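Right, I'll just put the structure down here and ask away after.
One protein chain omitted, others in place.
Right after this comes chain A.
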């Protein structure tokens, strides 16, 4: 497989404020890659560097095998970009803008353009000033999907879209993947990412803190387990990987590091399981874990939530409240 995007050790500061602090990002050709992180983590800055709009201070970045700053024009012929907040010219119609962006890229597929205008239910004859936010977003999306390109860079592209249009968007991304195109999708709509993305990268404070397929990432987190047992085995709390054990009669609830799940289940099996539910971590939990500021001094969003059951480093068990709710999600299996 070849890399559509390859970034390593990217740094960028604005004045004294560091925006990117050694960020890494690898996107394989033909995959849909989720790009996640809290507000201000550096997602949009990274994307602007990938588009050659900003120049990284240090580190390497390649897009489609080229330097995005030096070869910006060549690279851009094969890229379509959709920002999260599309601004249009007041006096130009949506149709004019779609054609303009197509012309500025590698070209526009007229048939696909017509089909997309239909599917996104967009009136291309209206002037830019009369479009709502969602409709401005559609203009950029139609232009991107109808463009003849290899890589789509989408920065929170569905902000302002209604659920119906969001479904259209998801189908379009799936089609893009089938056509062998690469998509970098920055989004906060977790269902969207979970449904569409092959792999994700999570960034925080300008660094990549996690990357891999969703399955891999899940593996690194804890699964919530709730079981009714014949007898509660001795030393359950002492088993490696078990956290926040709560015993009420013969019912136990705890979280377990997913890579220790098998060993723990064997212990439970020996004790006689009457019923068992286990909840795999959702993407949302992955997010919350990484979005939290888990620095030693307590983050800005500290308070009750910080000690959540997903802290892998397991620090501060004394203060942990196991009914935090993060793992007691509705997902049951």
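Annotations
By definition in this document, a residue touches a chain if its C-beta (ideal position, glycine included) is under 8 Å from a C-beta of that chain, and two chains touch if they have at least 3 such contacts; residues count from 1.
In this section, contacts and distances are computed from a predicted model.
A single chain of the complex does not appear, and UniProt lists its protein name as "ABC transporter permease", one of "ABC transporter permease", "Glutamyl-tRNA(Gln) amidotransferase subunit A", "Pyruvate dehydrogenase E1 component subunit beta" or "Phosphonate C-P lyase system protein PhnH". Among A:22, A:59 or A:106, only A:106 touches the chain left out of the display. Across the entire complex, the residue among A:23, A:41, A:79 or A:242 in touch with the chain not shown is A:79. Considering the complete assembly, chain A touches the hidden chain via residues 2-4, 14-17, 29, 48, 51-55, 62, 64-66, 72-74, 76-81, 83, 85-92, 96, 100-101, 103-107, 129, 140, 148, 153.
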